[in-house]
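Encoded as structure tokens, here's the structure I'll be asking about.
With one protein chain held back, the other chains of the complex are shown just where they sit.
We just call them A, B, C and D in the order they show up, numbering each chain from 1.
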Amino acid sequence: MSKKRKITLAVWLVLLLLWEVVTRLHLVSGILFPAPEEVLRTFVAIWQHGYNGIPFWQHLGITLWRLFSAILLAIVTAVPLGLASGMSDTVNGLVDSLVQFYRPIPPLAYYTLLILWFGIGESSKIILLYLAAFAPIYLAGVEGVRNLNQDYQLSARSLGASKGQIFRWVIFPGALPSLFTGIRTAVGVSFSTLVAAEMVASTSGIGWMVIDASKYLKSSVMFLGILILGGLGLLLDWLLRRLERRLIFWKGQL
Amino acid sequence: MSKKRKITLAVWLVLLLLWEVVTRLHLVSGILFPAPEEVLRTFVAIWQHGYNGIPFWQHLGITLWRLFSAILLAIVTAVPLGLASGMSDTVNGLVDSLVQFYRPIPPLAYYTLLILWFGIGESSKIILLYLAAFAPIYLAGVEGVRNLNQDYQLSARSLGASKGQIFRWVIFPGALPSLFTGIRTAVGVSFSTLVAAEMVASTSGIGWMVIDASKYLKSSVMFLGILILGGLGLLLDWLLRRLERRLIFWKGQL
Amino acid sequence: MTALIVADGLTVRYGQQAPILWQTDLTIATNEIVALVGPSGCGKSTLLNAIAGFIPYEGTLTMAGDAIKGPASQRGVVFQNSSLYPWYDVAQNIGFGLRAAQQAPAVVQARVTQLLQLIDLEGQAHKKVFALSGGMRQRVAIARALAPRPPLLLLDEPFGALDAFTRQKMQQLMLSIWRQEQVSLLLITHDLNEALFCGSRIAVMTSTSRQLIATLANPYQGRTEPELSGVQLQQREQFQQRLLTLINQ
Amino acid sequence: MTALIVADGLTVRYGQQAPILWQTDLTIATNEIVALVGPSGCGKSTLLNAIAGFIPYEGTLTMAGDAIKGPASQRGVVFQNSSLYPWYDVAQNIGFGLRAAQQAPAVVQARVTQLLQLIDLEGQAHKKVFALSGGMRQRVAIARALAPRPPLLLLDEPFGALDAFTRQKMQQLMLSIWRQEQVSLLLITHDLNEALFCGSRIAVMTSTSRQLIATLANPYQGRTEPELSGVQLQQREQFQQRLLTLINQ
Partner (left out) sequence: QRSQTGQAVTEIRIGILNTPNDVAVARQLGYFQAAFPHQKLKFITFDSGVDANKALLSGGVDFATMGDTNGVVALAAEIPVQLCWINEICGANEALVVRRGAGIKRVKDLAGRKIATPFASTSHYSLMSALSQAGIRDQVTLLDMDTQNIVAAWQRGNIDAAYTWQPTLAQLLPEATVLCDSADLAQQGITTGNITLVRTQFAQAHPHLTQRFVATLDQAHQLRRRHFSQAVSAAARQVGISQREARLQMQGTTWPGASAEFSSAYLGAAGSSGAFVQAMTRTGQFMAGQQTITTAPSEQQFIDFIWKRGKQP
């Protein structure tokens, strides 16, 4: 095990211990800060009996489905659009101000409009997550192109590459490190929009579980939901980093 | 005016026109989708008489104060921590997994805990915004260091630079382009957390105004709030980009 | 001999600064090699970059009669600092231009293999470019520019990082390509011997001229020292001295 | 003459690949210049990088008796591809090492001004580094390494992008610094003339040796052609031929 791993493990053990001690000694109110055992017990209960009559796997499954379809959709659209916007002034003029405008608007503020346009089904939820994920990837695309050494594009044109070829063979791989950071940010951001997305007209999903539990002050369920979301995020990020190491072998050499 | 500017202007004019037409022809319900004139009228009214007995400038002021203190705090802490985490395995082992863990957790899920720990005053709101802004900057710092050509660090050490000097003179400027992207993402993300932050126990702020209006179906106020938030975000981003152009004069040359 | 490249009153400046090139003229004929020499910082790369279409210019600059408006596949370029694509391996870098021209994979591969052999890097086809030595990188950059057989090659100190022996081989390679194919070259070099060996004509700039101050026909092209008689060697020496004086005046 | 750098059974490999250097030995004495020559890709830069402390190695490698564990200020380095900091201007780049050593601003400035003059770039102190020509960049990199007066300088083809005249000036500059200050140099060059002019000793590698195959004392250090008699010139020519044969064997 590397030194880094050891430190990480130690940090988490210390935190767990601290949690245990704090709740054992009743240093904070148990109402909203349940003991680790209790969270574990809740987990087992929900694992076995589900929450609100819906099995745990279904909650997890629907949440993951919403997330992944949103993120995938965001990658597929934001990568080409971001890169194109970094390359071409025309595309930039068309889309950049729109993205920069909607980007800071809180999803909770425009959710009502989404419902008005897309109804209360899955689509409005996925679109909300999609919009959250889109912006960081788009931005990373634009910046990835702008930070790329101009010589790459110039030499590609000298070699007779067409715009499309430059896009695929030079701009895309050149911006890939930046895009990966963007995607990792996007995953985080769309995860963290999950509760907002599942807050409306929902009766399933991990995000909804957290919200519902918080309404009735069921703190152990809330904690469980938080731990699940954090853990899922951690796992996804780890996978992305592994992929990145494989794909971007030239990192730090450029 | 550059071609890009012209296109941007055209896009917005078309959108405004579309908005006008859609509401004129009553293609969507006026309750949730007010006409542009009405939004303008609301703006004038709020500008003159305030909203909920509080002048417009105070709403704007408190929101900006919350935002800026959170973003400033995030920059001051996330930049050094992100860079250090990119440089040193020890720091990375200590903080990276924690950041990656909390990052995907929806603010709405842990807001309850923040309220419990920090009360319902300004601090819990600012901390929420701070946490939202921290992650993208931190991530950008780590990646900025990792994407930096290793020769820069090697030659700095050959020139006798200490760790601290390398940090300030090589790593920091070298990661600056990436940090700027991170800060721009962070501004967007913390803006979009604004409504969540001002949702609880607030009676002022643009985010609160939107929430309050939405509860009472004052759609023109909602739209106004959305436009103000979007416009503010646009403005801030524009300022950041100007700053970036000045500061990072070597962009695309590296 | 028809003129391939014509620069007439060419002025180049970076931003708002004083021009680096000022009203300079240059003609590169079809199938000739112009060797460009001059002290460091005089503007050689600037001239080459303008011809390549990398930087904006004022005045006239045409290739085969058409104004140069940007990079194009008729003008192969080797940068002073090789800009190989780190995400491609050696073979993929060399084959880039051929793939861009949508050559069949077999054709691409055959040409790449041939070029790898010419630049002495057989068996290194699948190395990552950042795992190459400086000289290897330079050779890959040359092969990449050669691959699509452009009618004009712009080479900015292409052999700067090569040892004497490899350098000689590459010079001979250039000459043989030039003899076999209908190709023109602009070769920037800081090595007068190289200029004398390769150039059909030798163009000279000085630190302060901001123009070509002379373009001299070179009678010694392709002739190695052993081929020359004693007298010829002396004349060549004098010619070289004259160039040196021109450059550093 | 005491040994400053001692490499004993030095082996260097990149990752899991076959070693690039295999059990090689090298000594650099205090106040000597070792010129390292060899064909492109043979491992010259690899050796230099190991001594600089940039890459891990097996075997013994010491400076003044202490094992080399990483880059340190005693070993100034000029990379083959200059890695100037683009966020600093020319003067700030040159002054970097002095600021790192916390010299007073006045001292830093005085030294920078002196060095700018030595490398022929007076008046360019505040240029951005990406607005420099290739040769100018190389000179700034040399000045940056020289500035803190390290006892050992590791130079990887430092003059590769310089025209003959500037190159000669820089060679002479190196020699005069070497004569005045107690400094050792490892100089990689692909130019045998340069090796003969600068080197106290000349170390040779070949494409396949993975070691230094010879280190020859050089009687021609610091002696320009006009200084040499006809016989000496011939002897020098022979010496050079011998080196060539060694390199390309």
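Note that in this section a contact is a pair of C-beta atoms (placed from the backbone, for glycine too) under 8 Å apart; a residue touches a chain by one contact, two chains touch by 3 or more.
None of the values given here were measured: they were computed from a predicted structure.
Peer 1: Just name the one of B:Val14, B:Val76, B:Leu217 or B:Leu243 that touches the chain not displayed here.
Peer 2: Only one of B:Val14, B:Val76, B:Leu217 or B:Leu243 touches the chain omitted from view, namely B:Leu217.
Peer 1: Return the single residue from A:Ala35, A:Leu60, A:Leu73 or A:Ile115 that touches the missing chain.
Peer 2: With A:Ala35, A:Leu60, A:Leu73 or A:Ile115 as choices, the missing chain is touched by A:Ile115.
Peer 1: From the list B:Ile115, B:Leu227 or B:Leu240, pick the residue that touches the absent chain.
Peer 2: Residue touching the chain left out of view: B:Ile115.
Peer 1: Where does chain B touch the missing chain, residue by residue?
Peer 2: Listed in rising order, the touching residues are 29, 31-32, 52-53, 112, 115-117, 119-121, 199-203, 211-212, 214-217.
Peer 1: In the full complex, which residues of chain A touch the absent chain?
Peer 2: Considering the whole complex, chain A reaches the absent chain at 29, 31-32, 52, 111-113, 115-116, 119-121, 199-203, 208, 211-212, 214-218.
The rule is simple: only the chains that are shown with their structure count from here on.
Peer 1: Please state, in steps, how far chain D lies from chain A along the shortest route of touching chains.
Peer 2: Minimum number of steps from chain A to chain D: 2.
Peer 1: Taking each chain's centre as the mean position of its Cα atoms, how many Å separate chain C from chain D?
Peer 2: Computed from C-alpha means, the inter-chain centre distance equals 27 Å.
Peer 1: Need the CA-centroid distance for the pair chain B / chain C, whole Å please.
Peer 2: 49
Peer 1: By residue number and range, which residues of chain A touch two or more other chains?
Peer 2: 149, 253-254
Peer 1: Please list all residues of chain C that touch 2 or more other chains.
Peer 2: 81
Peer 1: Answer with line, ring, star, complete or other to describe the graph linking chains that touch.
Peer 2: If you draw each chain as a dot and join those that touch, you get a single closed ring.
Peer 1: Which bits of chain A are touching chain C when the two form their complex?
Peer 2: 149, 151-152, 154-162, 165, 169-170, 173-174, 176, 248-250, 253-254
Peer 1: List the residues on chain D that touch chain C in their complex, please.
Peer 2: My answer: residues 14, 37-41, 44-45, 80-81, 131-136, 139, 156-157, 160-167, 190-192, 244, 247-248.
Peer 1: Which part of chain D faces chain B closely enough to touch in the complex?
Peer 2: Against chain B, chain D makes touches at 52-54, 70-73, 75-77, 79, 81, 83, 85-87, 96-97, 99-101, 128, 130, 144-145, 148.
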